[in-house]
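I'd like to ask some things about the structure below.
The other protein chains are all here in position, but one chain of the complex has been omitted.
Moving on to subunit A:
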Amino acid sequence: MQIEKFYYDNKIVKAFGLATIVFGIVGMLAGLWAAIQIYYPASSLNLPATTFGRMRPLHTNAIIFAFVGNASFAGIYYSLQRLCKARMFSDKLSWVHFWGWQLIIAAAAITLLMGKTTGKEYAELEWPIDIAITLVWVIFGINMFGTIIKRREKHLYVAIWFYIATWVTVALLHIVNSVEIPVSFMKSYSWYAGVQDALVQWWYGHNAVAFFLTTPVLGLMYYFLPKAANRPVYSYRLSIIHFWALIFIYIWAGPHHLLYTALPDWAQSLGVVFSIMLIAPSWGGMLNGLFTLRGAWDKVKEDPVLKFMVVAITCYGMATFEGPLLSLKNVNAISHFSDWTIAHVHIGGLGWNGFLAFAILYYMIPKMWGTELYSKKLAQNHFWLGTIGIILYAVPLYWAGFEQSLMWKSFTPEGQLRFQFMETVTNIIPMYVSRSVGGGLYLVGALMMVYNLYKTMVKGTFIPNEAAEAAPMIKETHAKKEYWHRVIERRPVTLLVLSLIVVAIGGAIEFLPTFLVKSNVPTIASVKPYTPLELQGRDIYLREGCYTCHSQMVRPFRDEVARYGEYSKAGEFVYDHPFQWGSKRTGPDLAREGGKYPDSWHYNHMYDPRSMSPGSVMPQYPWLLDDALDTASTPAKIRAMRTLGVPYPDGYDKIANRDLMQQADSIAASLKRDKIKTPSNVEIIALIAYLQRLGTDIKTDPAKAEAATVNP
């Protein structure tokens, strides 16, 4: 048999690796900045771009898509070539993929800071960027499959199964969740509304965690861990079972982000049970990782790569055990909307994703530069600093979340809420401080890695094309009986199609009834579309990322009804493109904000929140008081909404601005009565209109009705 000589492409791996490092640091800095703003609001600098509501999407997008994304691509390009015994299918496609992805990241950073957002978490990027992501993802897919097709290794190793499932599922998630109708360049409305939008969004949001932050990283673990430990993978059959079970079950669990909301109960229950069933498949990955180290634990003491991996895998195990527990309704009642969730995701983000990315960088870079790591000691210090950082980050936030939530729920024996919202915030400020210290340490550790890797690169010489040789794949007939799964492992397309079918089932069963069966979203006659001014105000609410700190979902709990008002009903959100239920209450819920305070309160509060509620940690929004409202966009927005089925009358787009000005004038007049002089065409007027509308469609307040009769 003729042995073939060929070369692995290290240059593309180097490019993705460097991008990982750069965007990792950028993403962590953005996170640290956002974390500091929570207890030191002045650090928003009173600039639109650096305010929390825009920094937080920048942080999440940078970490997920730029840091972990690039790390996964680096690891996949490195391992896929070696597991297929082939160079990447096309160098050209590799580079189109690389530069395409970096351009998307740059565009994302710019547009997010400009406030261009769809308002859906982790899917904030606007429609032109969504299209670019789709194209680049397809190119990545062609390149990956091309490589698999021309492989010299007959069977696909487990890491590649995970890569394939990742590719096909992320494509599905991204396309379905990004269906939106463009209003202009960089502005669109989600195709779905209210409950349906929430279900699709969290199906996406949850599975972005599953298929962007978990499955590709598990694939990397399956390659880099046995390589670094020089041990065989623990169990082949465990790989098979946990792979298929994981991708099948994961996709169902999205609704656990919507427990006790207006989502139909049956969908919530599916979210709960599939989350519980997810424990074992997730742990299968952890066990296969940790057990592979059997007999190599002495190496773990020495080798920083293995050290990082062990903590990463352990964090994965903890996060995937905690996740299902948080999906139980009675635990979720406490944890949801609090900092508990933030702590939970950072065990996954800092521990699992961050540490595994560090591990593969520490592994690949010395290898590709043909040298040893510059300083093992520095890497050990990075390890300890990072680990302490994670603990200092997470523990105070767990505490904060638990304590604040219990304070929210606490009543006096007379039946009054024991704490006002502000008291529950002031109480956990020290925990917020500690969290940012932990995050800071973690960042310092990462900077140590940058220095260490830089020195390593200087020390060695980069090998752009690494020589390798292997026999070509022979097409032999398999007469002898073999394990059924081996057959699938020879057939990448079958594997792809099977993965797609397996992940499509859960989504379909949850979506179809919610969309088709009317009783799932009972209509409420008094719920009317937003007025043009309110619609414009709502877009400002989206632009400033208010949803990153304020929910709009009163859950059916005694304390929430007492604090905010009647609990939210599914029918209230039918015109909400996109929904704005939020996922965190750094500030109070706003679902019933309308009519709670005078217009002038909102005006002063936006200018300086602390003037109206002392101790508030909300940033200032001074620009809203000066910037003119863009009324030119109104007709296009009304037309888009009509296309989506919002019942504005025929031709309303032409006269919408007339109504808009009328309402704006009336708000300006009401402000004037409270000694505030303002023109009526500024953004704050639109935002006040929106806030005063929130939740008033079905607001029935007996005391108010009574008061109305008393006062003519």
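Here is the rule we use: a residue touches a chain if its C-beta (ideal position, glycine included) is under 8 Å from a C-beta of that chain, and two chains touch if they have at least 3 such contacts; residues count from 1.
Note that in this section contacts and distances are computed from a predicted model.
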| item | value |
| --- | --- |
| Options "Transport permease protein", "Response regulator transcription factor", "C-type cytochrome" or "Acetyl-CoA acyltransferase": UniProt name of the undisplayed chain | "C-type cytochrome" |
| Candidate in contact with the missing chain, chosen from A:K14, A:H97 or A:R563 | A:R563 |
| Selected from A:A19, A:I38, A:A62 or A:L83 as touching the chain missing from the view | A:L83 |
| Which of A:A49, A:M186, A:V273 or A:M318 contacts the chain that the document leaves out | A:V273 |
| Subunit A residues touching the omitted chain (full complex) | 79, 82-83, 85, 153, 155, 157-158, 223, 226-227, 232-239, 241, 245, 260, 265-266, 268-270, 272-274, 276-277, 279-281, 283-284, 287, 291, 294-295, 330, 333, 411-417, 420, 555-558, 561-563, 567, 595-601, 604, 611-614, 674-675, 701, 703-704, 706-707, 710-712 |
